[in-house]
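Input: a single structure, listed below in structure tokens.
Only a single protein chain was left out; the remaining protein chains are all shown in position.
Residue numbering begins at 1 within each chain, and the chains themselves are lettered A, B and C in the order written.
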């Protein structure tokens, strides 16, 4: 079996979002890419998480052609592929319909950076990707979803803002690995929940300053980070 | 004992809504029908779920006459019976007072289709059934509840919109089987929760387009569905 | 040891509100009365629930004089005693600071009867007991709390409306037994949660009709009840 370690990591990413309460039934999907071969390991479509093993994952190439596995890949595969093609820095993608983040997507609002929990992980508001046109929906819907994310992220470092909200749909997150992308999905959900609560209390709550945003983000990321054990 | 497999499925449907946190104490009830005999298997009234077995379920005919079982059927039985009579396509019915869906019913509002989570399962807003008149309440209340649902669903395919909110009461869901109806109850609760959160954030949040609604619904249902393993 | 069965029931009532997530740490207290002797069995003050046994409960008479047990009774004992004296129909009292019900108490609003979940258990809105005066707070605070509830319930059947919200404080519930009072506390919390959600969605949501209120309440209570097994 190809890419056994990557399979294990992608399985773990899929299970992490289940364990943290971000998915119901078979909702959601995680994938990871092996950049050397261009092979993408992704969750099969509509298979229950309880019984899923690393061997159930499907491997395709960057054109979506099957490489290994007899199950159908997640129907969101074409979105994952566009993200891998457009964001060469990333190694994993996660899609969930997690409750709080999806509510912001349904409300059609980006998530403002109201506090340091947000700033620790996302270097600015979580961008909202505009609705697709009818033409984009009717043919190549999932691929066009990926392209719409890429358009919205022109000029944005995807590792500094590793999440997008699709208007009327739900979030996608990504990262250096599938497990990073899953952790980001979990933290996005918490950040979305707290921003929702804060905005209901005070509709004019102001984002943190540029200075605090940079401070917290750079405490955890980049050359001068000083959080964690090194 | 009659209909042993159906009994097992109806028990499972009853337990699924408990497991997913949709019911408190003895609230809620699930039933299933055997269309050949017209026998309906339903939860007994006011019996604790923890000790319930398939043998505790009650079997009645479509007129509500006892067929098997010495317990009293759920007091909502007449509503189930009207749904089976009016919706010949369905094989199972579930009633809960689940928190988020019931809140919409109490607010007297249909649940707008704000996102694809909703569109994946319900082909349009979740309809609100108007309050009954005093006359309908005073005699034959539970039967009239079923008739009110049928009136509201005139011209609607009940398998494409498998849920109703009763104004001032709570939801009913249905499906091809009792287990399908239970899954729909669980997903309705999630959809209701997310729509509630989105409306609190943005009271003018707009529903998804007709085009996206059709795309998502038909991705999962009908001849051209491409979600899941087939 | 006196009243061993009553001790077991009161312990169970105390544990039920813990199990259902209504209390944090040592918050809350449940009691039961033996009407023949006038002995009241109540939770000790500030003892952890995890290690509490029936033998830890304290027995006092209706004047609060110790009858059995070496621990101090709950500091809310005088409120319980006034309820037992003023409501001769009741056999148990429960006090919690459960989240949703307490929020209504803090908002200073009675809980309107917006749906049948409410009507099944409470025959009308859940009454709000006005704030005490400074004089009532300074001396005999807990006893005056009980007296304020009794004043608010003049002309109300306490078994038909088995809960009160103390403005700026939290709910008390009661019933024929301590376990009934605990179940009512659990259901009150659910009803409070759903009414809160409904009011946030629609601030002008209307209560159910008098007719529906009576229908649901009398389905479960009184001579013509037809819910449950009999």
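We take it that a residue touches a chain if its C-beta (ideal position, glycine included) is under 8 Å from a C-beta of that chain, and two chains touch if they have at least 3 such contacts.
Worth saying up front: this structure is predicted, and the values here are computed from it rather than measured.
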item: Visible chains that the absent chain touches, using the contact criterion stated earlier; value: A, C
item: Touch with the omitted chain, as defined above, among C:87, C:104, C:122 or C:227; value: C:104
item: Touch with the omitted chain, as defined above, among A:34, A:136 or A:193; value: A:193
item: Residue among A:1, A:55 or A:205 touching the omitted chain; value: A:205
item: Chain not shown: contacting residue from C:1, C:24, C:55 or C:225; value: C:24
item: Touch residues of subunit C, complete complex, unshown partner; value: 24-27, 44-47, 71-72, 75, 97, 99-100, 102-109, 131-132, 134, 137-138, 141, 168-170, 196, 199-200
item: Interface with the undisplayed chain - residues on subunit A; value: 114-117, 183, 186-187, 190, 193-195, 197-202, 205-206, 208-209, 211-212, 215, 219, 226-230
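By definition in this document, only the chains that are shown with their structure count from here on.
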item: Intersection of the contact lists for subunit B and subunit C; value: none
item: Rounded Å distance between subunit A and subunit C, as computed from the means of their C-alpha atoms; value: 46
item: Per-residue overlap in subunit A, given as positions that touch at least 2 other chains; value: none
